[in-house]
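Yeah, one chain of the complex is gone here, protein chain that is, but the others are all in their spots.
Presenting chain A:
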Amino acid sequence: MTIGVSAIGQGLLFGILGIALFLTFRILDFPDMTVEGTFPFGAAVAVSAIANGINPLVATILATLAGMVAGLSTGLLTTKGKIPVLLAGILVMTGLFSINLRVMGRANLSLLNQPNLFKQGFLPQLPPAFASVIVGGLVVIIVVIMLTLFLNTRLGQGFIAAGDNPNMARSLGINPDRQKILGLVISNGLVGLAGGLIAQNNGFADVNMGIGVIVIGLAAIIIGEVSFGNLTLSQRLIAVVLGSIIYRFILLIVLALGFNPDDLKLISAIILALVIMVPTLEDKFRLKQTLTKGVRKDD
């Protein structure tokens, strides 16, 4: 049971990453590679700050701000520097690798026996893994509410419009470049937040912890979309978080079935591919149904 609770907790924390990717990948419609650098950046900032005696809550906020700065760099490179967004992200991600080493002073920094957000107040008294559910749940609720409020403002609507159709947005007096920067800043701020929280929950930060996080975020988005169908924008944010929880459960099942660990990556890739193909397969299936129905009617 504990392991299921832990999967929910981790799903919630990685759900923040999923929401962040949703903003750039789905709303603004571009891939942001910065994420693989921002995630360990947030972790490095949070863990180093705590190691230096800073309050974990403040450290987590610093991680978010650090992520925003990284997003701003990518945003400026791509809009002012005219570097394609994919490349700009990769450049910032590469640069962040060295910065992360500088921030931590070494490749791996541990938090064992130090305070963190998951060990404050009444949280340690809860059954194991419940701290991550409560902290993760709270942060997710705050993030979803704030994003919903933001997306319903004039600025937020402009943000959505800029992603839908930059040319039309420009004709309406919206500056798509500014929206792009804004999206990257918010999104990477959330990634930094996720990195800071997950490092505290794991008990350490490591410079290599960003490898593969884009896949985790995209998996959350896609599983959420496939599982819960047509939704309003703010409901889709929640669906992404639920998708992230489902992804954790899928991994858990794969682990529990006792597959050869060497095959783990292949299995998760196959499962993801299948999930992504569900709508296509369903369409084909329905197509057949309607065809046979049509034939019967003719009879």
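We take it that a contact is a pair of C-beta atoms (placed from the backbone, for glycine too) under 8 Å apart; a residue touches a chain by one contact, two chains touch by 3 or more; residues count from 1.
Convention: contacts and distances are computed from a predicted model.
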Listed names "ABC transmembrane type-1 domain-containing protein", "Peptide ABC transporter substrate-binding protein", "Pyruvate dehydrogenase E1 component alpha subunit" or "Deoxyribose-phosphate aldolase", matching UniProt entry of the absent chain: "Peptide ABC transporter substrate-binding protein"
Missing-partner contacts on chain A, residue numbers: 1-8, 10, 14, 97-98, 101, 106-108, 110-113, 126-130, 133, 198, 201-204, 206-209, 211-213, 216, 227-229, 231, 235, 238-239, 242, 245, 248, 251-252, 255-256, 261-262, 264-265
